[in-house]
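Note that one protein chain of the assembly has been removed; the remaining protein chains are unaltered in position.
Showing subunit A:
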Amino acid sequence: MRILAVDDDPIILELLSELLATMDTEHDVMTADSAIDALELLARPETEPFDCFLLDIQMPGMDGIELCRKLRETTQYARVPVLMITAMSDKNYIDNAFTAGATDYVTKPFDITELRFRIKNAESRVSGDSALTKKIFAVQRSEAKTGDPNEKVSLNEPVPIMDVDGVIDYFAFENYVTQLSRGSLFGSTVFAFSIRRIQELYNQSTAFGFECLITDTSEAISDCLKPHQFLISYAGNGTFVCVVEGGHRPDLDRLTDQINLAIHDMDLHFCDGRKLDFRLCAGQAFRLIWRAGRNVIDAVLEAHASAEEEAIRREKMQDEYWLSERAG
């Protein structure tokens, strides 16, 4: 991979270069000692594109979070892995980094084994080898293959959502929850919403229309989760996974009603002008307390599965109701 490491401490830059030189895969590493230097380097026409960024969060002048935000505003670096380097134990810095578009983070002082793992994780994302990332990057692969913006993303693939508060991509979401410390997990709850009859909606939508549907839905969820501290990710198949923190106990029935009302008020339409009417339903909420022998991801998957099951159950109930009405 071609990697740009940005840190104002020359020792850290040297450590990173040394570490990356000892990895199994060969990496081409460049360094910058400030965010401004990094942006100048990127603006030079002769600079070849980078596959991955390592950004220190706390730097004088422009910090790593702002630099990450600026990278995400460019088409070229909208999706490349950005690993934040932080000495901050304060979780707010990490949350802000993810909200700005970071995909992962490592803490200083480095645990070298952990850092290697994180770099390999980013590498998998770039190469598309990882099981986790396959579904996400299938989106990019299909675009690269055909170059056709009208080609629709598969239903079970996460659509990239940009510029919605608190919405991050699924890869970053998994990195985020798996790295939260036992202390940080305390008071966090994960739950999911699924769009009902998503397959039908998907079949009836164009590529652009489906992306709008997903983005608008994520916006409605984001608006309804404010003012709590939260992160949302679209996991594909019409399902959004959310984590709320600070001990907030979500009233999922009320929240679902609020979201459905917000979607209704958006007055959405298909691209051909037909009225777009759909509803969400929620699954079960799971506390992300540390569980012996169980991965936090299990809780995320359980929340995800329960929302999809609920969507199917509700549609089945509705179908049976109409059938019995008709029979009556």
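In this section, contacts are C-beta pairs under 8 Å (C-beta built on N, C-alpha and C of every residue); 3 or more make two chains touch, one makes a residue touch a chain; residues count from 1.
Operating definition for what follows: contacts and distances are computed from a predicted model.
> Quick one: find the hidden chain's UniProt protein name among "Cbb3-type cytochrome oxidase assembly protein CcoS", "HPt domain-containing protein", "ABC transporter permease" or "ATP synthase subunit a".
Per the UniProt record, the undisplayed chain of the complex is "HPt domain-containing protein".
> Among A:Ala87, A:Leu155 or A:Ala305, which residue is in touch with the absent chain?
A:Ala87
> Considering the whole complex, which of A:Arg2, A:His27 or A:Lys108 touches the chain not shown?
Checking the options A:Arg2, A:His27 or A:Lys108, the one contacting the hidden chain is A:Lys108.
> So which of A:Leu19, A:Ile36, A:Ala207 or A:Leu268 would be touching the chain we can't see?
Hidden-chain contact among the options goes to A:Leu19.
> Which one touches the absent chain: A:Gln58, A:Gln179 or A:Gln229?
Per the contact definition at the top, the residue touching the missing chain is A:Gln58.
> If the missing chain were put back, which residues of subunit A would it touch?
Against the left-out chain, subunit A lists 8-12, 14-15, 18-19, 21-22, 58, 60, 87, 108-110, 112-113.
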